[in-house]
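My structure is below; once you've seen it, I'll send some questions.
With one protein chain withheld, the remaining protein chains of the complex are depicted in position.
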Amino acid sequence: APAAQESSNTGEASSVETEYAKRITIGRLGDAAYLDPNQAVGVAEITITQQIYEGLVKASEDCKNIVPSLATDWIISDDALVYTFNLRPDIKFSDGTSVTGADWEWSLIRARDAETSGYRFAAEPIESVESDGETVVVTLKEPSASFLGNLCMFNLTLGSKAHWDAVGEQTYAQQPLGTGPYMLEEWNKEENILLVKNPYYWREGVPFTEELNYKVVGDDNTRSLQLQSGDIDIMMDVPFSTVSQLEISQNVKIHTFPSTQIRYFILNTTQAPLDNQKVRQAIGMAIDKQELADIVTLGFGKPAQSLLSDTQIQWFFDGLEYNDYDVEAAKALLAEAGYPDGVEFTISVRSGSQVYEQIAVMLKSQLAKAGINVELEMLERASLSEKYQTLSHEATILQWVDDFPDPSGIMGWTIDYDQCHAWYTGLNDVDLDQFNAAANVELDLEKRMEMYDEIQQRIYDNANVIPLFSNSFVWAASDKVENLKVTPFYVQITDNLKMKK
Amino acid sequence: MEKIVEVKNLVKWFPLKYGIADKIMQKKRKYVKAVNGVSLAVFKGENLGVVGESGCGKSTLARNIIRLYEPTDGQVFINGVDITKMKGRKLRNIRPMMQMIFQDPYSSLNPRMTVYEVLSEILTVHQMVEKQEIPNRVKELLEMSGLSMEIADRFPGEFSGGQRQRIGIARALALEPELIIADEPVSALDVSIQAQIINLLDDLQKKLGLTVIFISHDLGVVRYVTDRVAVMYLGSVVELGETEKIFNKPYHPYSYALTKAAPSLDPTDRKREQIIEGEIPSPIDLPSGCKFHKRCKWCQEICKTEDPVYWEIEPGRFVACHFPLGQEERKGE
Amino acid sequence: MNGLNYILKRILQIIPVVFIISILIFLMLRAIPGDPARLVLGEKATIESIDAMREKLGLNESYIVQYGKFVKGIVSLDLGTSLTYQRPVIELLRSRVKITLMLTLISTFFSLLISFPLGYYAGKYKDSMFDQIVKSGALAAVSMPSFWIGLLLMILFGVKLRWLPVGGWGNTFIEQIRSLILPGLTMSLLTSALLIRNIRNSVVDISNMDYVDFARSKGISERAVKNRHILRNALISTVTLLLMRMAYMLGGSVIIETVFSLPGIGKLMVDSIFGRDYAVVQALVMLFAMIILMINLLTDIIYSFLDPRVKF
Amino acid sequence: MNKLLEVKDLQTHFIMKNEVVKAVDGVSFTIYEKETFGLVGESGSGKSQTCRSILGLVKKPGKVVGGEILYKKQDVVKMSKDQLRKIRGHEISIIFQEPMTSLNPVLKIRKQIFEAFDRTDMTKEEKRKKSIELLKLVGIPSPETRMEEYTHQFSGGMRQRAMIAIALASEPSLLIADEPTTALDVTIQDQIMQLLNQLKEELGMSILLITHDLAVVAQMCDRVAVMYAGMIVEMTDTFTLFSTPRHPYTNALIRSLPNQKGANERLEPIHGAPPNLADLPMGCPFHPRCKFAEEICRTSRPELTDLTNTHQVRCHFLNKTVGFQGTFTPDKKQGGCDGENS
Partner (left out) sequence: MMRHAKKREIPIWATKPAFIVGIIIVVTAILISFFPQFIAPYDPIEVNSKAILVAPSAEHFFGTDNFGRDVFSRVIWAARIDLQIGVFATIVPLIFGSLMGLIAGYYGGVVDNILMRIIDILMTFPFTILVIVIMTILGQGMRNIYIAIWLVGWMAYAKLVRGEVLVLKNAEFIEAARVTGFSDKRILLRHMLPNVVSSAVVFAASDVVLCMLTGASMSFLGLGVQPPTPEWGAILNEGRAYIMNAWWITFFPGLFMAITGIGFSLLGDGLTDFLRTKGK
């Protein structure tokens, strides 16, 4: 591969590990817009910022626990309002400047106050932050059961205030400066993002590989061809449909990782006939989730019933009462709901996404058997968002990946009407909303888990959000790549990532 | 004699493109001065010839008379009616009385209409005959032009040049016009066919009492078919009179040159002298004075500066020359 | 004088055209459903944050004010800031224009390379086997989508033979040229097909002209006949067509750029339309309009240069 | 006199999918040095194809399928491309009918003249000088500037002159002029004819003049062949042809011309139209239009027969046509019959 050869030219003299490449090229679908964790962030940005920025704590690799990161340990006051974190000494930003208490104060408060952030909710509980450089003391407005989890989020990370002061907001987003294992070296928009090892990184001998070159390749198929031809070494997010051709390709290995990703069928309850709960439940029953998962994920997924992913095992409700796939029952339920001749509605689908498109095609085919006639409407992202905003769609397909080891994120998103009309379903279940709010501040873990069990059941019964299937993350890489690791929260662990020459 | 057409001081200029840079540079607008003040009359039943070199404005004159072009200046009277500014329906109503026969037998017929369609369309639109009479009339027209009804369902592409020209004639006759303008009707035809068409036109003129304006650059043909002839040069008539008289005794040096330049069929009568030099000048920048002076053997000083008057040198004979050939005295002195 | 007239006129014409285009594109963009602010913030954004963003982006102002700003921007050559990229538009364009232009040039080059010999010999040996094959090949090339042809080329030359990179854009000039070969080839196929047809027919027509025979009758070599007389004249309509196609290729580069993952303006345009990145789309449309007007002007100039009969 | 070009039984056919157009069907004639030989006939009678055959310029489906063309005793038909190129433009030049389409519109006149010197080793300056000389010779005023112009800036007459200049560039022994004046006005036609005559005299070349205008023949040629439907129907010297034509077609052609009559006499057209060369009538090709046709004309094709050794006619009834009238009476034939004799 050209990239590997190139690194061999330059790397030979300097490095002892001659048998490993200096640079790994990773093919990704889109470019990032900003590399600022507190500006609008999507998956495309997070994959990069999580290599550059670090927070006080982080989720363990299996995402089940919260483990130290820049904080070595922490004490939570009895009233659960004051969190005191002891910091690791001598942490430096990647430009060599030392981290100060001001940086901490500024970073966490900014996460709460930055207007343009889509994830402010994670920092919302914060009342104040004080830091002397050795500890960080966070005071909450009110107790929050999920706050420590929130701190694992990518937007509650440490940035350099001095740098921000020097370059201003706009440039800051283009020239990030954090304490993470890598730092930004070069960024050619729509071409590549080149990360190099942070020389001041606090963890000895980490990361292993000098340079990570994220190459933007807008077309999945091209990306997979590039992997086969050696133009790239790692292909992030392999579409399921492409897996089969990569499998037969020599020198390429498919990697699968457990994930918290679930795809959902979103029904807008403000539109007839979907305003009828029985109709929604009938739809749920008429979907053969097993077949759906089989065909769409080609074996990388399995049917999902609960809103929560079973990867977050402690929150997942395994006692959920759910209906099996049953066309006849679905028909009966439809008749009961007053639609003996079936119903019709339109699924608005994000165009250009093969998975969504395939799910839609499958749903259309399956639902037809129960007398549910759906039209598919492909819309590009912007038009679709407009529809969501005004609740003018009827049904759609969306997905969720958790960001921190706590269910409060997706629960709020799915239930809170104010946030986004209960995930664009328009269901204003005030009672459930209050119940969810209570669960959020319930400090007793046992009790809290029970509450979330109930919530999962109630959401299932509401059937405004119908979980379809969960699936693994599928990446592919050259067989020379070692230690490729992605957590269920879609965090790429690059510590030991390496590639043989 | 009754004047069927009277043209008074007709001028037709075609503007050349006038661009922004010209405007900025304050350049004068330029024109192709195709016809420059032609006056003539055509009498009922006669055959008036118009001769001249290519580009001298013969066709433009004809198209102005028939109002395919709108004259820049001057007037055209048809049967005493001023048609110079006529438009729309009025013009369309006067059209049938004058018809045209075109030069190019290939582009003068719509390739997508059969002969029958061409003729019946005219008869229908102008309601020349009752509906059920149309086939008969078409037959009559075709036979009049030396064709038979058998060919009526064919497309023009299937005919020879001569036959096409006959169809063109039948088309012109369909409206029973009084005046026919024939713009070089035989110059695209083979010699052996030319005679057929000339004879046909001649017969028809006599039989139907038509008035014909016959445009040609072939002097032999003009001499043969026309009663009077107008010689044009650079947009002006330089000489007009009875055909035989002009051929026998041209007054204008240009007429003289034209008649002499035509080759004779007699191999013993070979010319060795050059009759006329140079070529017709551009109609954009007309020469000063007499427009012919640059090519004229007898050119004098005055010819270069003063435009000669067009005057009646003898009854029925007009000429525009300062020194008409064989005339001692000069007009105006 | 006439030429000057013409060029002046064309340049003056550009002004109203650009003005009308600016209005058109401004209105068209606002007619597209979808809120830029929302797109920037992503699906997990809350309603307040969206509103804050709209305020920040100036989307809450009236259309007239927005248009005024847009025009003012154009006049002062400040094309604004991209929403998605958070960079001055002008900076975004700089590298991309180069890529698309290079792509267009390379495919123009390929088109010429392919179409002239094929077209000439197909025309010369009209109705021969060669002619038939070239003609059907050209027809087939016209009727298959370029993303498909591009894919096949990538598999063959990139994955199987590994001669050329599979898409992407390089850092060094050589790399860049190498990475433009396949997309250039793909893009040139349709154009080549059109040109071949044109050249073939021109060659057939021109070969029938008397001046070709007259040239031959001078006893000059067949090569001189071909170059000076046949091809030189065939060039007239061909170059016009080619330049027209160039304008088309510039705009049609979207798909090629996506397939081959080239960060050019075609792709930027589509991404920006989808991303409701008004500033970028507006700037690009104006840029396209300018380029196309320039190409048109150039076409006319070259045309009059190639064909001395043409006097604008 | 020396034979310069001898065409023997030339056959040029256009072979197409469903028909064969016999454009030239057994044409034989000889051109002597320093003479003007005329080829007349109606449109489509095969004149152009005859002269194109001589230079190997017949267009695609067309081909010389038989006969010989001996130029200075060498058979042009059998020549290789290179040999042919040496003849073209050097020994034999051609000018075409349409001055509008016979010069390349996109090349300057200068370039087109220079091309004629392509295979000489003249320097640019020499070429220039020679070109100017040539243009002067054919009567183009201020040749230095006109040379730098394009053909569209030339009038029809000027273009014809330029073409002649190019054709003369290599001082050919034979100039083929394919209807050089047809597209021109009488005044210009006259000038071009005079020019050709004068050049022939000055340069001592032969001219093969093709035309459909009998008057041009009468004015220019020493000997004439009349073609009809790809065949020569009558061939003799000009004076004989115009005084005592012997083929009914020649006769009819002469009689159908208007300028021989007083205005009152009726023209005598030839009826019908020329035949389709792909589908010639049986027998004499002219019989459907011939006033004198009899049964034999319908069935058998007459041969070109010697009437005298300078007069050949292709007709079954040579004696019947004795009384034909020409354009002048032979006794007038004293003065200008210079140059012609054989």
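Which chain is which? They are A, B, C and D, in the order written, and residues in each are numbered from 1.
One rule holds in what follows: a contact is a pair of C-beta atoms (placed from the backbone, for glycine too) under 8 Å apart; a residue touches a chain by one contact, two chains touch by 3 or more.
Worth saying up front: this structure is predicted, and the values here are computed from it rather than measured.
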Hidden-chain contact residue, picked from the options B:W13, B:F102 or B:Y116: B:F102
Contact partner of the left-out chain, one of C:I7, C:I21 or C:V97: C:I21
Option from B:R29, B:R92 or B:K131 whose C-beta touches the chain left out: B:R92
Touching residue (missing chain; options A:S60, A:S98 or A:Q245): A:Q245
Footprint left on chain A by the chain that the document does not show: 220-221, 224, 228, 239, 241-242, 244-245, 248-249, 291, 294-295, 298, 351-352, 354, 357-358, 360-362, 364-366, 375-380, 382-383
Residues of chain B (touch criterion as defined above) contacting the omitted chain: 63, 66, 68, 91-93, 95-96, 98-100, 102-104, 106-113, 121-122, 125-126, 155, 157-161, 163, 168, 171, 175, 188-190
Positions on chain C where the hidden chain makes contact: 13, 17, 20-21, 24, 28-29, 31-33, 132, 135-136, 139-140, 142-148, 151, 155, 247-248, 250-252, 254-255, 258, 269-270, 273-274, 285, 288-289, 292-293
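As a convention for this text, only the chains that are shown with their structure count from here on.
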Length of the line joining the C-alpha centres of chain B and chain D, rounded to whole Å: 32
Rounded Å distance between chain A and chain C, as computed from the means of their C-alpha atoms: 39
Per-residue multi-chain contacts in chain A, two or more chains: none
In chain D, residues with contacts to at least two other chains: none
Residue numbers on chain B that touch chain D, as the complex places them: 53-54, 160, 162-163, 190-196, 198-199, 202, 217-221, 223-225, 243-244, 257-258, 261-272, 274-277, 279-280
List of chain A residues in touch with chain C within their complex: 2, 33-34, 40-42, 115-121, 170, 173-174, 188-191, 215-219, 221-223, 225-226, 228-231, 380-383, 385-389, 398, 413, 418-420
Residue numbers on chain C that touch chain D, as the complex places them: 126, 208-211, 213-222, 224, 228-229, 232-233, 236, 306-309
